[in-house]
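Note that one protein chain is taken out, while the other chains of the complex remain in position.
Lettered A, B and C in written order, each chain numbered from 1.
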Amino acid sequence: MSDNIGSAKAKEETKEQTRGGRGKKRSAPKKTSQPSEPSLNMAELRELANLVDEHGFTDFEFENANIRVRLSKNPAPQFIQAAQSYAPAPSISGAPQATQTRTETKTETTIAEIATDEDLYKITSPIVGTFYRSPSPDKEPYVKEGSNVSPDTIVCIVEAMKLMNEIEAEVSGEVVKIYVENGQPVEYGQPLFGIRK
Amino acid sequence: MSDNIGSAKAKEETKEQTRGGRGKKRSAPKKTSQPSEPSLNMAELRELANLVDEHGFTDFEFENANIRVRLSKNPAPQFIQAAQSYAPAPSISGAPQATQTRTETKTETTIAEIATDEDLYKITSPIVGTFYRSPSPDKEPYVKEGSNVSPDTIVCIVEAMKLMNEIEAEVSGEVVKIYVENGQPVEYGQPLFGIRK
Amino acid sequence: MKKREIRKILIANRGEIACRIIWTCKEMGIRTVAVHSEADKEALHVRYADEAVCIGAPPSAQSYLNIPAIISAAEITNVDAIHPGYGFLAESQTFAQVCEDCNIIFIGPKPNVIGMMGDKVEARRTMQAAGVPILPGSPDPIEDIDVALKLVKEIGFPVIIKAAAGGGGRGMRIVRQEEDLAAQLEMASTEALAAFKNGSVYIERYIERPRHIEIQVLADEHGNCIHLGERECSIQRRHQKLLEEAPSPVITPEQREKMGAVAVKACKEIGYSSAGTFEFLLDEDGSFYFMEMNTRIQVEHPVTEMVTLADIVRNQIRIAEGEDLGYAQEDVQIVGHSIECRINAEDPVKFTPSPGKITVFNIPGGPGVRVDTAVYPGYVVPPFYDSMIAKLIVHARTRELAIARMKRALEMMVVEGIKTTIPLHLKIMNDEKFQKGDFSTKFMEEFSYNG
Partner (left out) sequence: MKKREIRKILIANRGEIACRIIWTCKEMGIRTVAVHSEADKEALHVRYADEAVCIGAPPSAQSYLNIPAIISAAEITNVDAIHPGYGFLAESQTFAQVCEDCNIIFIGPKPNVIGMMGDKVEARRTMQAAGVPILPGSPDPIEDIDVALKLVKEIGFPVIIKAAAGGGGRGMRIVRQEEDLAAQLEMASTEALAAFKNGSVYIERYIERPRHIEIQVLADEHGNCIHLGERECSIQRRHQKLLEEAPSPVITPEQREKMGAVAVKACKEIGYSSAGTFEFLLDEDGSFYFMEMNTRIQVEHPVTEMVTLADIVRNQIRIAEGEDLGYAQEDVQIVGHSIECRINAEDPVKFTPSPGKITVFNIPGGPGVRVDTAVYPGYVVPPFYDSMIAKLIVHARTRELAIARMKRALEMMVVEGIKTTIPLHLKIMNDEKFQKGDFSTKFMEEFSYNG
């Protein structure tokens, strides 16, 4: 599980850098028609990333007059990747007989989903606590998928130490995703809502 | 120290490949006026990655006026590289206070040299023992640099357990290099002579 | 008999001690929850715990010292108890009290005992009342030279004048004869005033070459208390311990019994329960004086574990469950000799921190070698926390063999990518005075790295 998260992230950063590269290129004099296009296009970069990954490299840098590419990975991701969210820590593949029963798998799938919602703004939890979508069990949720929010819209409550903390959206936009179910525990920095600005 | 040997060797081999790369370029049709030429295209990068991976390198850097390439892999191999020849085992760079005095550094430089003599046939020692170039101290050496040998030419003696073992060339050719000094201990498989066939 | 069962523990700490606690929890069949800052997402304690909760940003104040975040994490994961480790909130009376108020077992002594021992003046007073020897001197500021003269007649020379508000050596003056007292007192007061805007000073017996000796105790809720012998912690640099041993090369069985008995008696009088440590200064004559009591597990607890085969963390948990200690003083045997070297991510000469990525990490194995660490190849030492990355502990039949073993283990421990104190420890192991056991807390001041 952690591996998935790890590689999802790695891919994201790769894309990030790719985007940067393209940006730089765009500002350079236009000579895109030339077949010998001195830089790499997206397809080539994709191939490059595959190539580097396939060979198990953990660092790749490339630079010429026009571009500079750098790819890097954590060298021992399988072993050292740790849980990144409030979810049971992943079991060690080499120790299949772990005595712990790992029952609380609630947020596991969500994490992978969240990683793919790259263009959404994430409202994250500023504190550790329990997530509630409505002010009290018999009330309507503050927001639903499709709701429009402005920066001061209250989107949920995170209860910590018996205190109800109202969380504001802090951006304007449309609620596209709700990552956490009502009543579920959340940790610091955990994405709660995905907002399309 | 092992790191030195390791990296010395790595650099040398890298140069080898660099040279290969340049050679290839030189043999290619001249289109140096094109701006794209000084860089590497995708096919070349692919080849490069294969090459580096195939050889098990963990670090590769290349830079010239136009481009700079760097590939690297899990850093741990530096630690796992072990002595490859009869030379005192290298000290661990992380443990600078090793109590052992490592005096017998005789073959160290030779190892790096030998690695570069790629096209030479190597006569190696079939046994562990002491290397003698002549049948007795007051006699002439069996062969010298420049001597021509045939398969049954005796090239040296390796003494083991008080027995004098005469070593035959097993190939025809010219003695180009003598890697071991008279009276020096040799291990199994250690190169003794470099023969140009 | 357990009064209450602990089935799940939140570890309010990080690094090797968090892993150390997880190891024992696993052995006891207790589930664990790791809390971590954003900087520690890939830390080993997060990796090995059954559950993990991110509690805040990298700075300690926002994460490992953030009481509401930790209590919230304990609540959402439904733990029975919190183990505070050492440092961070381990000696916070407030934190222990909040745990109690939230019905979470705090694995340590009662909040009021933590508070009592956390206040230097109160601790001194309490210990004195409990019959623990205290360094002779004036707990209160010295008003004038006459008071000072009277005092030094009682306690004898040399004495040290210290700024009441002070610290870090400023305002400190050592006086070896009566005729210097008045002048030094005035200078110290002037210095203190300049440095701390408070000219108050006090006087204490000065020990030229003290040793730092501490006694490990275990006490349960039912009034049972034993000690596990002493640790020798004199090898320090700026009051930071560098390496520790058990037993001390200078403590005789009689001295051990005497110091242990004093500590055990004091524990019983203050109603102490859990593991704890009495720190003493030992003078050249073998007299010892209370410095402070640490109401938590200590970094150097493994040397005691090695020579007694006790698991101190297990005892802390059992005691927190209300169990009886289960063994008596005569069950404690000191077998062999143990040394611990703290491996820090620091320049071995200048002691400047050296955070960064560890590229190679090889742990020594074999007989009598223990490594407590949360580090692995590829781990990045964050700049936010303590620089200790591992504890290398050895055990052998004699001190001489333990030193030889430690040298071997240090040589075989490979850390690349950052600087560490490994070369310094090797130099100390090769030092003749260290080998003879002939040293005091001044050892590092007199020690030359390059000499």
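Note that a residue touches a chain if its C-beta (ideal position, glycine included) is under 8 Å from a C-beta of that chain, and two chains touch if they have at least 3 such contacts.
Quick caveat, the model's predicted, so the values are computed rather than measured.
In the complete complex, the hidden chain is touched by one of C:Glu38, C:Glu51, C:Glu204 or C:Glu411, namely C:Glu411.
Interface note for the absent chain: among C:Ile145, C:Ala183 or C:Val335, the touching residue is C:Val335. Residues touching the missing chain, restricted to chain C, are 19-20, 23-24, 26-29, 48, 302, 305-306, 309-311, 333, 335-336, 362-363, 365-373, 376-377, 395-397, 401, 404-405, 407-408, 411-412 (touch as defined at the top). Contact residues of chain B toward the unshown chain are 2, 74, 76-77, 79-90, 99-100, 102, 104, 127-130, 160-161, 185-190.
The definition used in the following text is that only the chains that are shown with their structure count from here on.
Between the CA-based centres of chain A and chain C the separation comes to 40 Å, rounded to the whole angstrom.
The set of chain B residues touching two or more other chains comprises 74-76. Touching two or more other chains at once are residues 377-378 of chain C.
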